[in-house]
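Of the protein chains in this complex, all but one are displayed in their positions.
Now for chain A:
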Amino acid sequence: MTIAIEVKSIDKQFVLRRSRSIKEVFVWLIKGRKGELSEKFHALKGVDLEVQQGETVALLGFNGSGKSTLLKHISGVMIPDSGTVRTRGRVAGLIEVGAGFHHDLSGRDNVYLNGAILGMTEEQINERFQSIVDFAEIGQFIDTEVKFYSSGMYLRLAFSVAVHTDPEVFLVDEILAVGDEPFQKKCIAKIQELASDGKTLVVVSHDLDLVSRICDRGVLLDHGEVRFDGPIHEAVAKMRGQ
């Protein structure tokens, strides 16, 4: 087996309250820089995670437990305070619906822009353009500005671009909630197809039924610590039991 994602005891602290007024900083300096200027918050505490290539992993946990933060570390958006993160192959993070979409551009322009943001080359986008539009089923709206899309259409296009980037590692954070039933089914089918192609998936979702269908392994986060790591049904049971 090959490791796709290797997270080694990473820690992350956020600065909560920033006292940036000149007066406060001045007083702090005068007093000999005593104490912390701002409060710290420990969002990830010694998180270890190793994901093999082709694994499908669900990250579970309550609001604020650090799931999104962990995904951001895997995608490289954030850098840990200590510990290391390493990944193999191209990582596509779908952290939020349509991050990178621009409201005043048409669907077509957004497909190109978002595709390039997610690391596709011009030829790849040209090649897959039709397939992206077909998958999203937005038809004649492709040349309309996306601000006139419904939120579901928006999601479809964003999701469609993301799955067509053909990454080795696919990070999905809470994005399946907006689509209608048929499209959700289609997305799940697509995700399962990716998984059976040997892609690595890390999915964050509060929909426990959904993740137990897509994923084999569940990782339970609680206040920035890994509480449980094992088969998905056990993780879901733990999550429900808490």
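By definition in this document, a residue touches a chain if its C-beta (ideal position, glycine included) is under 8 Å from a C-beta of that chain, and two chains touch if they have at least 3 such contacts; residues count from 1.
The rule is short, and it goes like this: contacts and distances are computed from a predicted model.
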item: Protein name as given in UniProt for the chain not displayed, "1,2-phenylacetyl-CoA epoxidase subunit A", "Dehydrogenase", "Transport permease protein" or "Phosphonate C-P lyase system protein PhnK"; value: "Transport permease protein"
item: Touch criterion as defined above, residue of A:75, A:160 or A:205 at the omitted chain; value: A:75
item: For chain A, residues in touch with the removed chain; value: 2-3, 6, 14, 20, 53-54, 72, 74-79, 84-89, 91, 93, 95-96, 99-100, 102, 104-105, 109, 112-113, 116-118, 121-122, 168, 197-199
